[in-house]
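One protein chain is absent from this view; the other protein chains keep their places.
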Amino acid sequence: MIFASDNWAGAHPAIAENLAAHASGYVSAYGMSELDRKLERRFLEIFEKEVAVFFVGTGTAANSLALASANRPGGVVFCHREAHVHVDECGAPEFFSHGARLCPVDGERGKMDAARLEAEIRRFPPGFVHGGQPMAVTMTQATESGTIYSLDEIETIAAIAQAHNLPLHMDGARFANALVGLGVTPAEMTWKSGIDLLSFGGTKNGCWCAEAVVLFDPAKALEMHFLRKRAAQLFSKSRFVAAQFEAYFAGDLWLDLARHANAMAARLAAGIAASESSRLAWDAEANEVFAIMKREVATGLQRQGAVFYDWHVPHHLAGSLAEDEDLYRLVTSFATKSEDVDRFVAAC
Amino acid sequence: MIFASDNWAGAHPAIAENLAAHASGYVSAYGMSELDRKLERRFLEIFEKEVAVFFVGTGTAANSLALASANRPGGVVFCHREAHVHVDECGAPEFFSHGARLCPVDGERGKMDAARLEAEIRRFPPGFVHGGQPMAVTMTQATESGTIYSLDEIETIAAIAQAHNLPLHMDGARFANALVGLGVTPAEMTWKSGIDLLSFGGTKNGCWCAEAVVLFDPAKALEMHFLRKRAAQLFSKSRFVAAQFEAYFAGDLWLDLARHANAMAARLAAGIAASESSRLAWDAEANEVFAIMKREVATGLQRQGAVFYDWHVPHHLAGSLAEDEDLYRLVTSFATKSEDVDRFVAAC
Amino acid sequence: MIFASDNWAGAHPAIAENLAAHASGYVSAYGMSELDRKLERRFLEIFEKEVAVFFVGTGTAANSLALASANRPGGVVFCHREAHVHVDECGAPEFFSHGARLCPVDGERGKMDAARLEAEIRRFPPGFVHGGQPMAVTMTQATESGTIYSLDEIETIAAIAQAHNLPLHMDGARFANALVGLGVTPAEMTWKSGIDLLSFGGTKNGCWCAEAVVLFDPAKALEMHFLRKRAAQLFSKSRFVAAQFEAYFAGDLWLDLARHANAMAARLAAGIAASESSRLAWDAEANEVFAIMKREVATGLQRQGAVFYDWHVPHHLAGSLAEDEDLYRLVTSFATKSEDVDRFVAAC
Partner (left out) sequence: MIFASDNWAGAHPAIAENLAAHASGYVSAYGMSELDRKLERRFLEIFEKEVAVFFVGTGTAANSLALASANRPGGVVFCHREAHVHVDECGAPEFFSHGARLCPVDGERGKMDAARLEAEIRRFPPGFVHGGQPMAVTMTQATESGTIYSLDEIETIAAIAQAHNLPLHMDGARFANALVGLGVTPAEMTWKSGIDLLSFGGTKNGCWCAEAVVLFDPAKALEMHFLRKRAAQLFSKSRFVAAQFEAYFAGDLWLDLARHANAMAARLAAGIAASESSRLAWDAEANEVFAIMKREVATGLQRQGAVFYDWHVPHHLAGSLAEDEDLYRLVTSFATKSEDVDRFVAAC
């Protein structure tokens, strides 16, 4: 009953096997191998567009490099207050952008409120040097709250970013979970909706270590080559990332894995909603469930071996929890078993 | 006949298999798993000392973070002119150290000349703000020229660094090749000889992507945790590095792989030394052979499928090459086959 | 009727004259002249302690360098939400600290609320790498809201900073105004109350360009020499700063100038408090008056030549302004004339 995080799982067998299958033989290093090139082309097919693709080692690296490509002196990046870049990356985005600032934007259930985003951007009038200058907008899809921006919502954010001439970045650490949740194509969820820069995550969905920065404007690729190398993110044996992605995409494995993770979350959510002692804080749309549980129930589950974390209570929920209740996050993954879900539900 | 670089090889089968063996099951993320901890302890045994170990993704990251831990404003790092940090890392060491400068030190066959190192350091008198201030010394073992510093030579460099109160870093991208070349222990080649910071490389010697920063003063570990995370080098599924190191160290596989690579280089060197058309530029001490060959011989070999690079001619060789000759670098690895070496030798 | 800012004034005649008096003759450059040394010693007398003093060109430089001296990877600086470092320095503090983050702390009338400060610091548990790590606390004295922290309030903040092992910085852009407002000594308002680092401002109080970083622990001076030089803040003809400070301190001119500015603010505040159409937003404690005025009154005054800015309405005032009212900031200086104050009051 491990619901701590989707990165507590290891690698899917097909991905592990493909790594082993590519272990022998010599190929060009530093991303110049046939396999690297093949997988880069695979991204073009998946996104139905010429894109520039850069394999990197962590989601933090992908986010930080994507934002660094938009760097301006005194730059300000607008993100949700609970965004991974804002609360979980130890200042990496600021470091890679030479001191750019992250400006938190509020909004319920992990989504930036469009009006608030607009208001925050307007606090930095063009050319006014004292406060700094807007540099980029970043949104997480699926969000850190397990919700998903609809295409309409992405377009609304994109329109604001475009009106202020700001590139729009998507942190897609859980890109596949959002994609199958919405039932749209990768192109629709990104550049067709106004996304300029993407962190494409494979790690949380069954890879060991496979992340990519995707630039929808390939004209900006040259600088990113140097940004990535200078950031120590160009792997010599880069094919080990490419091999993971090869298996990840083969036969749409990635979509199947995400569908499984989302289905497990839905099953968990349904069980919690139906339980007597617990309830959902809000609907689970991807592979994360946020539940309000009595503390003693949670503790009992943890004693039975369940692993999951309590979560800070967002403003809009304040007041709706009883004294003996708390908010908890439960994350499912490609590796989650329905038996574990059912055991959890039975005990809560 | 691939002698382009040791990072053109993939992963040793035992390492690939161990990755697959650890693919299933849930473990704590971000370096907190049992396996991560077990491998950290393994480093303590190997180095016979309490050390702090930080897994990272690339040698450039290991070097840059190790040097960043010594950061000073206006800092100057002393390295060999041909050091990897100086010529092959796209400014990553400078970036991670906020603009520190690399000061090249000359010396034959890839080794810093001790007297020149001393002279370069003295160009930055303590407290004189205009020129900047010394910050660290870094040496590569085995060197980029395929040579190995003896323990005496390391101690000589270390004495200079200590006299100026500078930490001494070793870029051990080819640590194992040097170790078996010298026939000493890891402790002897590092802290017992005065090394403070180590980039411990596994990738070039049979891993996919397994590097570590080793701090011989564990009191400095806390800052490195934040440096690594801010540098986007903390892997969520960190066990994929630990699993590689587990197989790498098991039964001293790492030493066997390095011995093989060095033996292949020795075989290649012997063949070249005995050939009529080619000769060694200098002795091969680890797994790199530098050969002076007629250009037409080299071209002929390349037409037959051999892959290797020509190399810039260092000052001390200038004048000793004939018009129709050039300098070439040939690198062997754990995966080099003696048949390939023999075919190469036969043709040169 | 210029109440736009205290930096709209020029230089006090005594300071301008002293600059001219030192214009001829040769002295050592880069802060090594007799005059530089003399003024450094003057700071020791003023603060009754061995301190390290570094002349710089702007308040932003002083703040950024002071905070940079406390730099940590992933560092977080705690400041009031309306602090100059947070809203008016274009990311300079973050840039000089290599991407450190400013964490805003709320509190009424420009002062950090101690309980909120404690709560914000606690959001970054020691050793937890994901969120970053606390690095310093900074407070502005007098505040950007024209209020003054009492010695007790400083000590309360200092106790929190010390409990978390964080240096406490004071942005003293209006140091003299606070000092005469409290009627205490420089030592009492700084190191005796727990301040570790000070930005000592002379510019707003009658100098052209005279700011200093003061380190109350002189052991940390060596690094600051390099930080300042690397930041391009070491003036070759440094005596032009020293000469300003010489006149500034002579006969306690600096205290007289601050007393005058504060008295003008008090006169202005009293007039506004007594007026029919306007009222004080809160008491003026230093040289800034925050007034709630009918927009048409403000516009009328501006038409008569008064220069002053409207101000964003802080949360605690929201709801207390009428539809036709707005909040305005009025700043007095060493150069403010009582006739101008009286003309303003008569018209409002």
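Details
The letters A, B and C name the chains in turn, as written, and every chain counts its residues from 1.
Rule of thumb we're sticking to: a residue touches a chain if its C-beta (ideal position, glycine included) is under 8 Å from a C-beta of that chain, and two chains touch if they have at least 3 such contacts.
Everything quoted here is computed from the prediction, not taken from an experiment.
From the options C:Thr60, C:Asn177 or C:Ser275, the residue with contact to the unseen chain in the full assembly is C:Thr60. Within the complete assembly, B:Val129 is the residue of B:Leu35, B:Val56, B:Ala70 or B:Val129 that touches the hidden chain. Interface note: of C:Ile2, C:Leu39 or C:Leu253, the residue touching the hidden chain in the full complex is C:Ile2. Not every partner is drawn; the one left out touches subunit A at residues 30, 68, 72-74, 98-99, 127, 129-130, 132-133, 222-223, 225-230, 234.
Of the residues in subunit B, those that touch the hidden partner chain are 73-76, 87-91, 94-102, 129-132.
Contact between subunit C and the unshown chain involves residues 2, 4-5, 7-13, 15-17, 19-20, 22-30, 56-61, 64, 89-92, 95-96, 203-204, 208-209, 226, 229-237, 239-240, 307, 335.
Just so we're on the same page, only the chains that are shown with their structure count from here on.
The distance from the centre of subunit A to the centre of subunit B, each centre being the mean of the chain's C-alpha atoms, comes to 34 Å. Computed centre separation for the pair subunit B/subunit C is 50 angstrom, with centres defined by C-alpha atoms. In whole angstrom, the spacing between the mean C-alpha positions of subunit A and subunit C is 41. In subunit C, the residues touching two or more other chains are 73-74, 98-99, 129-130, 132.
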